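Here it is, the structure in full.
Take a look at chain A:
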Amino acid sequence: MPDLLEIRSLAKHFGGVVATDEVSLEVRAGEVHALIGPNGAGKTTLVAQISGSLAPDAGSIIFDGRDVTRLAQHQRVRAGLARSYQITSIFRRSSVIENLALAVQARSGSSLGFWQPVASESGLVDEARLIAAEIGLSDRADIAGGELAHGEQRALEMGLALATRPRLLLLDEPMAGMGPEESQRIIGLIERVRRSVSVVLVEHDMDAVFRLADRISVLVNGRVIATGVPDEIRANEEVRRAYLGDEALSA
Partner candidate 1 sequence: MSDMLLEVAGIETAYGQSQVLHGLDLEIRAGETVTLLGRNGMGKTTAIRSIMGLTPARQGAISFRGSRIEAEAPDRIARRGIALVPEGRQIFPNLSVREHLVAFAENRSGAKEPWTPQRVFALFPRLRERAEHMGNQLSGGEQQMLAIGRALVTNPYLLVLDEATEGLAPLIREEIWKCLAALRAAGQTILVVDKYIERLVQLADRHTIIERGRVAWQGGSEELSSNRELWHRYLGV
Partner candidate 2 sequence: MKNRLLALAAGFAFTMLAASAGAADKVKIGFVSTLSGPSAALGVDIRDAFTLAVKLNGGKLGGLSAEILIGDDQFKPDVGRQLAEKFVKLDKVDFLTGYVFSNIMLASIPVAFENKVIYVSPNAAPSPLAGKQCNPYFFAVAWPNDAYHEAAGQYATQKGYKSTYLIAPNYQAGKDSLGGFKRFYKGKIADEVYTQLGQLDYAAELAQVRAAKPEALYIFLPGGMGINFIKQFVASGLSKDVQLITPGFGSDQDVIRPVGDAMLGLFDTSHWALDFDNPANKKFVAEFEKEYKRLPSVFAAQGYDTALLIDSAVREVKGKLDDKEAVRRALKAAKFASVRGNFKFNRNQYPIQNYVLRVVGRDAQGRLVNKTIATVFKDHGDAYVQDCAMK
């Protein structure tokens, strides 16, 4: 499989603190690539650098054969790189459909329309309805984002990223703060979208990670200490020592 995303020696410092330290990894087209590691290992910082909301100090990001390191976030989105947030980030006062239609609008033509009402563009709403169905929010389409249940908001969070029709989806802890039933819903959603989109998944829920991931990279102190299929990661001693704990050795 060819690499869809290739990260080369990405580095980012905050003051004296190293957030990502020469991170290199590849995401293959079609795979779900999980990124795990202890808190503060630099996972969110890495996602931010891939998505373009944070500029790296050094290194490069190649997406689909194109160097996107210097591109702004919105340009990367247009190139097919979308993300979701660890802390739900939706348009809380707009309805589900309005949320999604906005994301559809973002990739369909210029938004420098100052005169024609958006409401007259049926294409946007039609497509938004499709995506609402995809994320299982069809029957909640006209509810304001802020009034949805937590799990529904998380689904909408993913839906906003999906609506940009990405080729690579960066999911930052999609199951954060969820109960077991709600987690199942998101896992199901990821299972569905993986058929058409490659996924980078940052997640602490190891059950979900081992169930979904084709490959896993382990980030510790801003460095990738291992990459491999789930069984390799389970068996990797360095991973167990650094992340799963010293104790795991004697287990």
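If you want to know what made the cut, all candidates are chains of the complex that A comes from, given by their letters.
In the analysis below, contacts are C-beta pairs under 8 Å (C-beta built on N, C-alpha and C of every residue); 3 or more make two chains touch, one makes a residue touch a chain; residues count from 1.
Since the structure is predicted, the reported quantities are computational estimates derived from the model, not experimental observations.
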State which numbered option touches chain A in this complex: 1 or 2.
1
Using the touch definition up top, name the residues of chain A that touch candidate 1 in the complex.
15-17, 38-41, 87-88, 149-150, 153, 173, 175-177, 179-180, 204-206, 220-221, 244-248, 250-251
